[in-house]
Every structure is written in C-alpha cells, then in structure tokens.
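So that we are looking at the same thing, I have put the structure below in structure tokens.
Left out: one protein chain. Kept in place: all the others.
The letters A and B name the chains in turn, as written, and every chain counts its residues from 1.
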Amino acid sequence: MAEGLRLEGVRLSQGERSLLEIDACVPPGTVTTLMGPSGSGKSTLLSFVMGDLAPGFRAEGRVTLDGRDLTGLAPEARHIGILYQDPLLFPHLDVAANLAFGLPRGGRRAARRAAVEAALSEVALEGYGPRDPATLSGGQAARVALMRVLLSAPRALLLDEPFSKLDAELRAQMRELVFDRARVAAIPVLLVTHDAADAEAAGGPVIRL
Amino acid sequence: MLRPLPLATAAILSGPVLLGLLGTVLPAVGLGPLGTGLTLDPVREVLAWPGLPQAMALSLTSGLLSTLGALAVAMLILAGWHGTRAFTLLERLLSPLLAVPHAAAALGLAFLIAPSGWIARLPALALGWDVPPDLLIVQDRLGLALTAGLIAKELPFLLLMMLAALGQTDQRRRMAVARSLGQGRVAGWVKTVFPSLYAQVRLPVLVVLVYAMTNVDVALILGPNTPPTLSVQVTRWMTDPDLGQRAVAAAGAVVQLGLVLAALLAWQMGERLTARLGRAWVWSGRGLAERAARAAGLALGVLSALSILLGIAALALWSVAAGWRFPDLVPEALSARNWMRFGPEMLEVAGDTLALAAVSTAVSLLLVIGCLEAEHRFGLTVGQRALWLLYLPLLIPQVAFLPGLVAAAGSVGLGPSWPLVALGHVVFVLPYVFLSLSGPFRAWDGRLARVAAGLGARPDAVLWRLRLPMLLAPVLTAVAVGMAVSVGQYLPTLLLGGGRVSTLATEAVALAAGGNRRAIGIWGLGQTLAAFLPFALALLVPALVWRDRRGLRHG
Partner (left out) sequence: MRLPLIAALALATPAFAEPDPTDWDAVLAEAEGQTVYWHAWGGSTTTNDFIAWIGEQVAEQGVTLEHVKLADTADAVSLVLSERQAGKTEGGSVDLIWINGANFASMKEQGLLFGPFAEALPNWRFVDAGGKTVTTDFTIPTEGYESPWAMAQVVFIHDSERVAEPPATAEALLDWAQANPGRFTFPQPPDFLGTTFLKQMLIELVEDPAVLQQPVGDDYAEIAAPLWAFMDDLTPVLWREGRAYPQTGPRQLQLMNDGEVDIAISFSPGEATAAIANYELPATARTYVLEAGTLGNASFVAIPFNANAKAGAMVVADTLLSPEAQLRAQMPDVLGYGTVLDMDALSEADRAAFDALDLGVATLSPEELGQALPEPHPSWAERLAADWVARYGVAN
C-alpha cells in the first residue's frame, strides 16, 4: 500500500559510525512512536525525513509519502510538518501572522484572516491574534504552534519530543489535542520520544532504537 | 570598580565628540579665536556654493544606495547559501577583504574598471586599440562607481557582523520550521531569521550608512569631482590655504551633519515601511523567485569579492613592476627595486601601527567587557538613548568634530602625541568592539551562570572561566574588528598626532595623493596584512581551541 509515510531501508551514519537502520510504515491517521536514548539518532532521522540533514551525516534508503519518493526534494516541497519541544513561534510576528505563515498560498486576504481566526478559536484562543508570542503561556504557545503546522495542511506530521517541556496536566491535554487533530486530518504521525507515557498515549506501534 | 564603568565609557566616547562639535559649530557662526563675531556669513557662503545641491544629492544617493546594496547582498548570501560549501568559500573570500584599507581597495578597483584598466585591456589587446576609449566610467557624475566600490567594501563588514550575530538567532530551527511550513530557503530566511538578525546589526548598518555618506578617501578616488560629494568639498574648504575658509568648512560640516541626520531619519522611516511590507508579505504566503535570488546572491558576492581581490592583486603586481604601459596585461619586467625603496620603512611603520592598534583595542575591550558585565550584574542597562550616545563617534562625521577636538585638547595642555592618538583611536575602536561583542555577550545563556553559581562559583569566576572562554570566538572577532578599525584610522591619527605619529594609514593616504601605484601597492599591501593578521587569528584560534566542541562553533 502506497499511502502514508514509509521509510525503506533507511540507514544513517556519521563518518564511519553507523547511527541507525530502520524500515517503517506509518499509515494515515495513525501514530508510530520511535523510542531510544539520547544520541541514538532519533533527531537525525527526523532531519533526514524533513530533507534537512546536517552536513557530515550520510543517509541511504528512501522515504516515500503517499507513494511519492521524497529523495532530493527541498524541505519546503515535502509538505511535512514538525513540532519541537519548543513552540518556536517567530518572535517578530504577532500570533496571527505566525499562524498565517504556514497557510498555503492563494485565497483572498479576508479568507486568510478568517482561516486564522477559526484556527485560534479551535484551540480556545479567540482574540489572541494581535498578541506578542512572548506573552503567551507555555500551553498557549504550544497550541499556536500546533495550529500553525496544521494550517499549512501537511501530508505528514513529525513530533520531536513535543510534550517534554510541558507540566504533567498540560502534557496530557496536549497529547490528546495533537493526536486527535492528526487523526481528524488523517495524516501519518511519527513521534520521537523517550517518555513511555507518550508512546502509550499515542496508541500505535512502538519502534525501539 | 565595575559600577561606574558604563558612565565613564559613555563619557570617554561622547566627551570628545561633543567638545569637538562645539569647536566646529562655533566657527560656523563666526565665533571662536578666528571669528569676527556672531554672523551667518559662513553658512550663507556654503549655501551660495553652486555645487551644493548636487554634492548633497551625491552624498545622499551614494550613501543610501551603497548601504542598501551591501545589506541586500549580505542578506541574499546568508539566506541563500549559509551552511553550504559555496558559503564557506565565499566567507573565506570576503572575510580578509574587511582588512583591506578603503583607499587601497578603491585604488585597486579604479585600476580595474578604468578605460585604461585591466578589464579594458582585454578587448584592447584583442582589437588592437592603441589608446584607451575616452569614457567616464570611474568618477562618473551619478557616483555609480563610488556606490559600487562602497558596496564591495562594506559587504564583508556587514556579512561578518551578521554572521557573528547569527549564532544567537536560533536560525537552524527557525529555518526548519519555516521550510516545513512550505517556505523556500531564501523567502523563509528573510521572513523568519532576518528580522531578528537585523535588530542585532542595526547600529552597524547605520554606521555603514554614515560612513558611506561622509567618507573622503573612497569618494576622492571613485567619486565625481565636478562637484564632489559634500564631505570631500568640506575637506577641501578645511585644507584651503586661505584660513578664512575654515569658517566655511565648519559651516559645511554643520550642513553635512544635518544631511546625515536627515538620512538616518529617512532610513528609520524606511525600516518601518519595510517591516509593514514584510508583514503583508508573510500574510500573503507568497515566496520568492528562489533560484534567481540565490544566483543573484552568489553572483554579486563573488563579483564584489573578486573586484577587490583583483584590485589588490593589481596593486601587488604594481609593487613589483618595472615599466607597465597600456594595453599590456602584465608589466614589461618585474623588479625588486620598489620594495627596496619603500619596503624597510613600511615594515617599521607597520610595527608602530600594530602597537597602536593593540593598545587601543586592549583598552576598548576591557571597557566593553566591563560595561557588559556591569550591565549583567547590576542591571545597569544602557538605555536606548545612552546607546546612541555610545555610537556618537561613528554617527557623527569625523570631519565635523576632529579639528575642534584637537583645539580643545590643546587648550588643556594635551598636545599632539602618541597617547592622544591612542585615546583618539579608542573613541572609534570601542564602539566597533562594543557592536561586535554586545550581541553575543548578552545572548549568552544566563542559566549557565546560575548553574555555576549553584556550584559555588563567584561572579568573577563565572566571567573569566565560563563566559569569556565560551565567547572566545566573538571576543576575538571583536579584537580583530577593533584592530582593523585602528589600522584604518586616517583623520584621527593625522590630526591628534599632529602628523608626528606615522601609521600605515597616514602614509598610504599621503601616497594616494601622489598616485604612485608602486608605492601605494607596497603600503596598501602592508596595511592589508596588518589588519588581516588579527582576523586570521580570530578565525584560527577558536577553531583550534574548540575543535572538539560543536556547540561552541558558530554557523
């Protein structure tokens, strides 16, 4: 089956040192969890999938998304969203502009504004558009970051320990929100974590490195 | 000990400028020792000079366009190529150019692009031209050659400043997010990294703007002369044998000052407009012609590096040339005679120049680190207004306050001397050291200090054993920038040293007036090497010390 995110014979190495080998298939609407200790190459794998591998690393194998081979494509052409443990909102833009950043091109100005407003109210942040991202709480910023990535209509979502900086209560809420949204959007999700609770909440297969 | 430092530093920087300005403004309205009593005649005479509108327009356009150009090219290079092999190459090409003295770069460029220059000699040889075409390429009326020369010379400075600040902008992750959200490399960088970066390098950009508007040496060589830029004309009035013209020069300097302030204001309005347009651009989701933008960045970067490098190569060749006539591409023969004539003295002066640079940079560095540390420990933040004061020496045209300063120093018994020159250099070196160090210093992760304090380290230990070692690269870059600035100082050395303190800069500019390319080649090369040495060390030392520490390597 061609749908979803597939990693075929992927092998990462740094110089002579082999980092990891992996074969995986993440069907749309499901979450696959990668677990492993620090330095096992999890983040490097995500960079590889994003198309953003740092110089000095070598990769073999290929990644396909909905049957399309991603090898050699620029990161912006892959339509793969990512969430890090920091929300990484752009500090010079207000909340609304941060959300508008990922909106696919086209559409009238009013329509774009409306899409941003709708996204804000979906995560209970109505009226937060003109706010400086620096004034948001951790949970609010995490929700804005999530909506920003979803507004860009990604075909897959990568999660790089996205909940590790949140306190316990928020973490549970965010997990639910993120996995729920991913299922609704019917996109494959690849989660990298070292927190077993994340893996459990994701509910999908777990690959240990 | 640390607490009064910021105030003292501000006084060291602004005191000379304000005193000097007073010494300029007073004669402009007929007051002072030479004056005839309060009058507006000098100002009227400046306003009556028929070349004034064109000279002002020239200063303004060459200043604004060259600053804009250098900034745009630096932006395109970083946006399109940072992290690639091409960038590393370009950085290696451009960084040493920072050390090339302005006059030498301009002379090299002039030889390159003149109708009898190196480039024109190719078709001349091929087509058998016997004389060069009579074309006004260098010193054109619109100042295009001047603007191009300034762009080429200021590009390395801006690029290095931006590169030094880039380590603090989290650009890797921002770019990863921007690109995953569908933005191209250049567009994503300009939208997400550039605004923070620009905020950090804003003052260096303004300094470039002021320099570009008020420099004398480059404008003399590449700029038009019928009429010249306003700063060149002010210098002419200043050096007129008729001492009565000093008052006119002072009035011209005041006009120059007003023009610079107006340009700064215009630039600030431009910044706001650009920010507004930028937000609209972000909202639109539109990208850029990525391929074209990247190609333009690389091409312009390489072109500007090559133009200066080839110019310097030409000067180097001139320094060993026997006869060399149009349209020959190389001299008839090589000769060591020029070096035997000028070499020994040049080396001697080079030693003095480096000593002066080392002393003024060391003083500046201590003051800057003291200020930044005081700011960190006691929260003695230099407010935005005080910060402007700090940059006063760079934002006020030199020609407007140095003559007044010499008179002021003399009136308290400080005659022209080596220490006075060193002090004068500090006034110009310190802001650059501050500019290049403050960003990295402030952006240093303060949590590390708290961790260290928790482990029992005293603030001094944190500074010397943690903060400064981690900031080794930016500190050395600041030292290199400071030394290059000192090596390049012409007017302060000449006036504050009463001509007795010879440096490579004073000798090179004096020779530039004579136009002997062989001597200029030797002195220009000497000055380039003197300024280049610290830069080489600034690049080499951190790379060696931190070779196993990826987290401490920038970029």
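Keep this in mind: a residue touches a chain if its C-beta (ideal position, glycine included) is under 8 Å from a C-beta of that chain, and two chains touch if they have at least 3 such contacts.
Model, not experiment: these values are computed from the prediction.
*Asks:* Using the contact definition given at the top, list the shown chains touched by the missing chain.
*Replies:* B
*Asks:* Please identify which residue in B:M238, B:A313, B:A358 or B:L472 touches the non-displayed chain.
*Replies:* Missing-chain contact among the listed residues: B:M238.
*Asks:* Of B:A8, B:A322 or B:L366, which sits in contact with the chain we cannot see?
*Replies:* Once the missing chain is taken into account, the touching residue is B:A322.
*Asks:* In the full complex, which of B:V406, B:V421, B:V462 or B:V487 touches the chain missing from this view?
*Replies:* B:V406
*Asks:* Would you mind spotting which of B:G15, B:P132 or B:G167 touches the chain that isn't drawn?
*Replies:* B:P132
*Asks:* Which parts of subunit B are in contact with the chain that was left out?
*Replies:* Missing-chain contacts on subunit B: residues 32-34, 49-51, 54, 114-116, 130-132, 134-136, 138-141, 220, 224-227, 236, 238-243, 246, 321-327, 335, 341-342, 403, 406-411, 415-416, 494-495, 498-500, 502, 506-507, 509-519.
Note that only the chains that are shown with their structure count from here on.
*Asks:* Between subunit A and subunit B, tell me the centre distance in angstrom, where each centre is the average of that chain's C-alpha atoms.
*Replies:* 43
*Asks:* Which subunit B residues qualify as touching subunit A in the complex?
*Replies:* 83, 170, 173-185, 188, 191-192, 195-196, 199, 279, 282-287
*Asks:* Under the stated contact criterion, what part of subunit A meets subunit B in this complex?
*Replies:* Contacts found on subunit A: 47, 50-52, 55, 74-76, 78-82, 84, 86, 88, 90-93, 97, 100-106, 109, 112, 148-149, 152, 154.
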